[in-house]
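Just passing along the structure, written as structure tokens.
Every protein chain except one is present and positioned as in the full complex.
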Amino acid sequence: MKAPSFAYAKARSLAEAFDLLERPGARVLAGGQSLIPSLNMRLAAPELLVDIGALPFREVQLRDGALRVGALVTHAALERSREVAERAPLLAEAARHVAHPAIRNRGTLGGSLALADPAAEYPAVALALEATLVLQGRGGERRVPASAFFKGLFETDLRAGEIVAAVELPAAERWAFRELARRHGDYAIVGLAGAARGAARRIAFFGVGATPVLAVHAAGETTLEGAQKALEKDLRPAADLYHSAATKLHLAKVLLARAWTQLSTSH
Amino acid sequence: MDPALDITLTVNGTAVTRRVAARQHLVDFLRDELGLTGSHVGCEHGVCGACTVRVNGEIVRGCLMLAVQADGCRVETVEGLSDSQELAKLQKAFHEHNALQCGFCTPGMLMAAQDLLASGKKPSREDIRAHISGNYCRCTGYQSIVDAIEQVIRG
Partner (left out) sequence: MGKAELPLHAPGTQLDRGYIGQSVPRPNAQRLLQGRGAFIDDLRFPRLAHVAFFRSPYAHARIKNLQLEAARKSPGVIGVFDGRAVAEYCTPWIAVLAHLKGIRSPAQHAIALERACWQGEACAAVVAESRSQAEDAVALIEAEWQELPVVVDMEAALEGKTVIHPDLGDNICFKREFDTGGVDEAFARADVVVEETFHFGRHTGVCLEGRAILADYNAGEHSLTVYQATQAPHMMQDVFSRHLGIPEANVRVITKDVGGSFGIKVHVYPDEMATAALSVMLRRPVKFVADRLESFVSDIHAREHRCKVRLAASKGGEILAFELDDLTAIGPYSVYPRTSGIEGNQVVNLTGGPYRHQKYRAKMHVVFTNKNVTCQYRAVGHPIAVALTEGIVDIAARKLGMDPAEFRRRNLIADDAYPYTFPTGLKFEKLSHHKTLDLLLRTMNYPALRAEQENLRKRNIYRGIGLAAMIEVTNPSPAFYGVGGARISAQDGATLRLEPTGMLTVMCSVTEQGQGTEAVFAQIAASAVGVSLDKVRVITGDTGVTPYGGGTWASRGAGIGGEAVLQAGRALRANILDIAAAILKADKAELDVRGNQIIHRLTSEEKIPLSEVGRVAYFRPDTLPQQFQSELTVTRHYTPREYPFTFTNGIQASWLEVDPDTGFVRLLRHWCVEDAGTVINPMLVDEQIRGGVVQGIGAALYEECLYGPEGQILNGNMADYLVPMAGEMPDIVCAHVETPTRQSQLGAKGVGEAGTAGAPGAIMNAINDALAPLGARVTAMPFTPEKILKALGKV
């Protein structure tokens, strides 16, 4: 399947990127690992791809107690990074589950967050850690908490002309990541990204709806049994091609059980 | 009406300048413009791994990268890595174990395997399987491929 015709321009500066993105039919090209297959399948027909790969969004640094990761940092770099392993191990673990090595060398953190695939790992990680997405637009920087960023199926709070520049991830004391997939690297059937600070747990599920879902009721329970029951209030999963809604809910409960200890006690 | 750009890149050690359609992906560019047909097209979704090539030292899916994105990059394909002998040990092991049948997945599989070897890690059989889990093979059932890679790792 060959992509339809489009123009291409590489932005050499943020200002140039904003100029290019104002053109009709312009779309951001970062890693391209989700955009290019959709072009190959003629599911999208942009007029102009704006390659932001040269923009300075590749930092991994500690800032005000949170780890700030640039949007263009690749999954592979996240996997390898010592700072991410130390400061945001949940993110490092999630990165290991994204597709396969060749994809991880190109796909980016920002790209995954901006696409907001319901079965993707990072949106749930961002939700669990209470991350802040740092967006850049012509008017300047805009900071949006993860809880307000993911709004619907492939729908985020990104406004026209805005780019994800970085993500700030506060530290967590305990964390857990679990994913169920039929094969290595597949999109998750159901997944769990959890983080805990003190007595408070934030448990985000992915693959359970249009967006990642924070299981607030389950997280507030003190026993696993109670939490699994409460999950029925938190999640209304939709069926997918292979799994009924009931199966998704059941699997979510199983993942909760497998992550419970990790999230509940210090290690 | 097909927007095109000039790109200059190094392919298997040789500098190349071409005018390419913006929409042409890297593996089509290598195959159709440069005649390097060793990298194959199997799905154009990025799932099967048949198009795996090396860009700036990292393996990538050739179908998920535009040729224009490879401007200024160093690209290596199976032909280059064969001629430089970098793949020699793996190719010998693959041959001895019959880790290929139709050969269509083989260039991509060798790229993935070489990536694992170059990492310097000492992977277990499970690790090997995980590393090549993004390369589809319909012929071998994978075991002989794992055996071949394991043999090269053990030295």
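Quick notes on this structure:
The letters A and B name the chains in turn, as written, and every chain counts its residues from 1.
Throughout what follows, a contact is a pair of C-beta atoms (placed from the backbone, for glycine too) under 8 Å apart; a residue touches a chain by one contact, two chains touch by 3 or more.
Please read these numbers as outputs of a predicted model, since none were measured by experiment.
Contact with the omitted chain, checked across A:11, A:180, A:204 or A:263, is made by A:180. Considering the full assembly, A:5 is the residue among A:5, A:61, A:223 or A:261 that touches the omitted chain. Panel shows chain A; residues 1-5, 41-42, 180, 182-187, 189, 241-244, 246-247, 250-251, 254, 257 of it touch the chain omitted from the view. Although one chain is not displayed, its contacts with chain B can still be listed: residues 1-2, 21, 23-24, 31, 35-45, 47-48, 50, 77-79, 82, 87, 91, 94-98, 100-107, 110, 128-130, 132-146.
By our rule, only the chains that are shown with their structure count from here on.
Between the CA-based centres of chain A and chain B the separation comes to 28 Å, rounded to the whole angstrom. Put simply, chain B touches chain A in their complex at residues 1-3, 5, 21-23, 25, 28, 44-46, 49, 52, 58-61, 63-66, 68-69, 71, 111-112, 115, 129-131, 133-135. Those residues of chain A whose C-beta lies close enough to touch chain B in the complex are 1-8, 10, 29, 32-33, 36-37, 39-41, 49, 51, 53, 76, 99-103, 105-106, 183-185.
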